[in-house]
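With one protein chain removed, the remaining protein chains of the complex are shown where they sit.
The block that comes next holds subunit A.
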Amino acid sequence: MALELKHVTKRFGTFTAVDDLSLSIPESEMFGFLGANGAGKTTTFRMILGLLDPSGGKITWNGNPIDYSTSPLIGYLPEERGLYPKLKVKDQVIYLAKLRGMAKQDCLKELTYWLERFKVPEYANKKIEELSKGNQQKIQFITAVIHKPKLLILDEPFSGLDPVNVELLKDAVMELKDNGTTIVFSSHRMEHVEELCEHLCIMQKGRPVVHGSLKEIKRSFGRKNLIIHADYDLSFLKDTRGVVKARQTAEGIQLQISGEDAAEAIFREVAEKGFVRKFVLEEPSLNDIFIEKAGASYE
């Protein structure tokens, strides 16, 4: 296992931000780290980076502790974007890359490559404050990956980007992963996580509530989504046995049910009533799982 967290706990005074978190992430893996706001994601990242010391437990990278001597191996894209507003893109990236142990010449070469790849080669000599927010984010992403880190931590990498740029960044992230980078990635956009990550963990109040591979998580969640479109009123299904949640849509109803056998019963029931234009049984989306597991904290 490349990145190991063993029984990691972090307390701030009486408040426990992260409680007994154990994770192991293999090399060249993209790991999704989810949780509602304040669930302890950023604190965990800060502990992995060595910015905060855990109150208990251990974090290792290939068996070694992570500290400033390993910083050239690590790339970090923080949630709050930050660059020197008055500095030129080139100077900025070179400065931050140098701090990660990169030589200036290599850095210039890589910077040209990345700027071209993100279709913004003309920005090299512009000041950060002159760029749009989305473009600043691209530069921020470049500073996180330019030194070819072995471990890359992305805190909300796609927030604030338009769909075209999201695709550009997603491709870059996939390529890094295929080249052997281990990536830990947090996002509130479940469809991104579903698309990119094989393994994930959902945090709630500092505790991991769901942990495992995406497929297993979906299977063990048990519930499925059932979408029915018909010309008559379907609201009577709300009270049927096995229905956990129901939501009326324009063309019919969307149900969350406890399992496949419930679907069969419902199928027979609506078939008696009349013609059904659509009857689809789906795997639950990560979004549903997230709301169910992490949403508890909102109640």
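In the analysis below, contacts are C-beta pairs under 8 Å (C-beta built on N, C-alpha and C of every residue); 3 or more make two chains touch, one makes a residue touch a chain; residues count from 1.
Note that in this section contacts and distances are computed from a predicted model.
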Chain not displayed: protein name in its UniProt record ("Response regulator receiver domain-containing protein", "ABC transporter, permease protein", "Cyclase family protein" or "Zinc-finger domain-containing protein"): "ABC transporter, permease protein"
Which residue of A:5, A:39 or A:83 touches the chain not shown here: A:83
Residue among A:74, A:89 or A:262 that touches the chain left out of view: A:74
In subunit A, positions touching the absent partner: 11-13, 46, 49-55, 68, 71, 74, 76, 78, 80-85, 87, 91, 95-96, 98-101, 143
